[in-house]
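Submitted below is the structure of interest, expressed as structure tokens.
All protein chains but one are shown in place.
Let's turn to chain A:
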Amino acid sequence: MTCAPVPYRVVRARTETADTVSLTVAPAGPSGLPPFAPGQFAMVHAFGAGEIPLSTSCIDGPELTHTVRAVGAVSAALCRLRTGDRVGMRGPFGTGWEVDRAVGGDLLVVAGGIGLAPLLPVVDAARAAPHAYGRLNLLVGARAPADLLHAHRLCTWATSPGPPHCLVTVDRPAPGWRGRVGVVTSLLNGARFDPGNTTAFVCGPEVMIRALARDLVHRGLPPHRVRVSLERTMHCGTGHCGHCQLGGVLLCRDGPVTGWDRAAPLLSVREL
């Protein structure tokens, strides 16, 4: 038995792509949940549909933004919500990116697909304290140009000197696309970082995380400075339902963000 959700009100619902919506929610009553750190997640309840774990793509005081792709019954229900609708929220759960521990070094933020969402608060945190960090790189990959999330922000960043130094690539170009085509790892050569003094923040499909983390370690980043956010089924957020196990790691408790030093041996075993 866990604490019941806290009601939140949808303040804005912005369509990102054909199947993805950014929902900004604020406490419906006088009090909300404790503050979220970038990388932590909430269990978000869509009335009558169910509850799913969602990380935050923007943290603005008590207002939280979740970028949701409609892939199942609950996420589809959340994507249908309009301004003024209500959701239930529990959290914050799990480990965060711990951006503070990267102070003094270069930052490499690497996102694949919807993986950009939980990384945007890292970019926001680094941009809010430009003197605390070295160079800020944002490498983004998507399936196709139409799947790029927060396209207007990416467009602005990619065409300006930054920070962030932003590079974007797609797997499949579309008519009119004049950017790069290829996997996100191909962007590493264009990134500006000193491998001996860099922290990487990586989120995306597992196959991308594996390829990218191995490449970064090969380039000289210590594995523990490659921070990855992993995904497994979750029903509770409190370490009790057992679904999010990845070997000895309970991802809702010991993750979702973990160092590559811990993740590498687990992600190298098929179907673990």
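Quick note on the criterion: a residue touches a chain if its C-beta (ideal position, glycine included) is under 8 Å from a C-beta of that chain, and two chains touch if they have at least 3 such contacts; residues count from 1.
As a convention for this text, contacts and distances are computed from a predicted model.
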item: Protein name (UniProt record) of the chain left out of view, among "4Fe-4S dicluster domain-containing protein", "Ferrous iron transport protein A", "RsbT co-antagonist protein RsbR" or "Transketolase family protein"; value: "4Fe-4S dicluster domain-containing protein"
item: Touching residue (missing chain; options A:12, A:210 or A:232); value: A:232
item: Option touching the unshown chain, where A:42, A:191 or A:250 are the choices; value: A:250
item: Sites on chain A contacted by the missing partner chain, in the whole complex; value: 1-7, 28, 45, 47-51, 71-72, 84, 86-88, 205, 231-233, 235-236, 238-243, 245, 247-250, 253, 269-272
